[in-house]
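Up next is chain A:
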Amino acid sequence: MSAAFLFALVGVGLFSLGLYALIVHAHLLRKILAINVMGSGVFLVLVALAKRTGESQPDAVPHALVITGIVVAVSATALALTLMLKLTAETGRAELPEDQGK
Partner candidate 1 sequence: MNPSDYLSAALMIAGAVFFLAGTLGLLRFPDVYSRLHALTKADNVGLGLVVMGLAVQAESWAVVGKLLLIWLLVLLAGASVAHLIARGALERGIKLWRR
Partner candidate 2 sequence: MGALLSEISWGVVLILLPLAGGIACFLFPRAAKVLGLVSVFAVLLSVSGLGWNIKVNGIYRHAIGGWNAPLGIDLYADGLSLLMLAATALVGFGISVYSADYFEREDAARFWPIWLLLLAALNALFLSADVFNLYVTLELMGLAAVALAALAGGRDALGGAMRYLLASLLGSLAYLFGVALLYHGFGSMDIAMLAVRVEASPAVWAALGLMSVGLLLKTALFPLHFWLPPAHASAPAPVSALLSALVVKGSFYILLRLWLEIFGPLGGGVDTLFGLLGTGAILWGSLQALRQTRLKLLVAYSTVAQIGYFFISFPLAASAGVTAWSAAAYLVLSHALAKAAMFLATGNVLRFGGHDRIADLDRVVQRLPLTACAFALAGVSIMGLPPSGGFVGKWLLLQAALTQDRWDLVSVIILGGVLAAGYVFKVIGHAFTLADISHESREVPAKMEWAALLLAFGAILLGFLASPVLSLVGIGVPFGVSEVSP
Partner candidate 3 sequence: MNWDAWIPLLVIASSLLPGLIIFFLAEDRKRLRTTLNLAGALVKLALVCWMLWGVYHEHHYETRLTLLPDLELVLRAGPLSLLFLTLSTILWLVTTVYAIGYLEDSPHRSRFFGFFSLCVTATVGVALSGNLITFLLFYELLTLSTYPLVVHRGTEVARRAGQSYLVHTIFGGALLLLGTVWLYTLTGTLEFTPRGFLNDLGEEHRPALVIIFALLIAGLGVKAALVPLHGWLPQAMVAPAPVSALLHAVAVVKAGAFGIVRVIYDVFGVDFAAGLGVTEPLAWLAATTIIYGSLRALFQDDLKRRLAFSTISQVSYITLGVAIAGPIATIGGVVHLVHQGLMKITLFFCAGNLAETLGIHKVSEMSGVGRRMPWTMTAFTIGAFGMIGAPPVAGFISKWYLGLGALEAGQEWVIFVLAGSSLLNAAYFLPILHRAWFQEPQDAWPEEHHFGNKETAWALLLPPLVTALMALGMGMLASAPFSPLGWAQFISQREFYRP
């Protein structure tokens, strides 16, 4: 057990938490937050395990991947938020049409 595995496990936990919230919550903003938390979990796994080199310098490749991933995440979040707002403007509720009235 080392910090690498500790944070990787935290990553797994965040991924699962986010997935739970994504399934359970109906509010779209909440779902978007959940996706972001999930993403952070995956990034954490990627980077934490890069620390297993046995030297002070961790593996740089996953770091680059995660930076790419963060940008993807913010792009997707922006698109999702816009979509959510527009949908709410149409329906009056920030929920998926099929979930409304449940």
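Regarding selection, all candidates are chains of the complex that A comes from, given by their letters.
Everything that follows uses one rule, which is that contacts are C-beta pairs under 8 Å (C-beta built on N, C-alpha and C of every residue); 3 or more make two chains touch, one makes a residue touch a chain; residues count from 1.
Note that the structure is a prediction, hence the values are computed from the model and not measured.
Of the numbered candidates 1, 2 or 3, 2 is the chain that chain A touches in this complex. Interface of chain A with candidate 2 (complex): residues 15, 19, 22, 28, 31, 35, 38-39, 42, 45-46, 49-50, 52, 61-62, 65, 68-69, 72, 75-76, 79-80, 83-84, 86-87, 90-91, 96-98.
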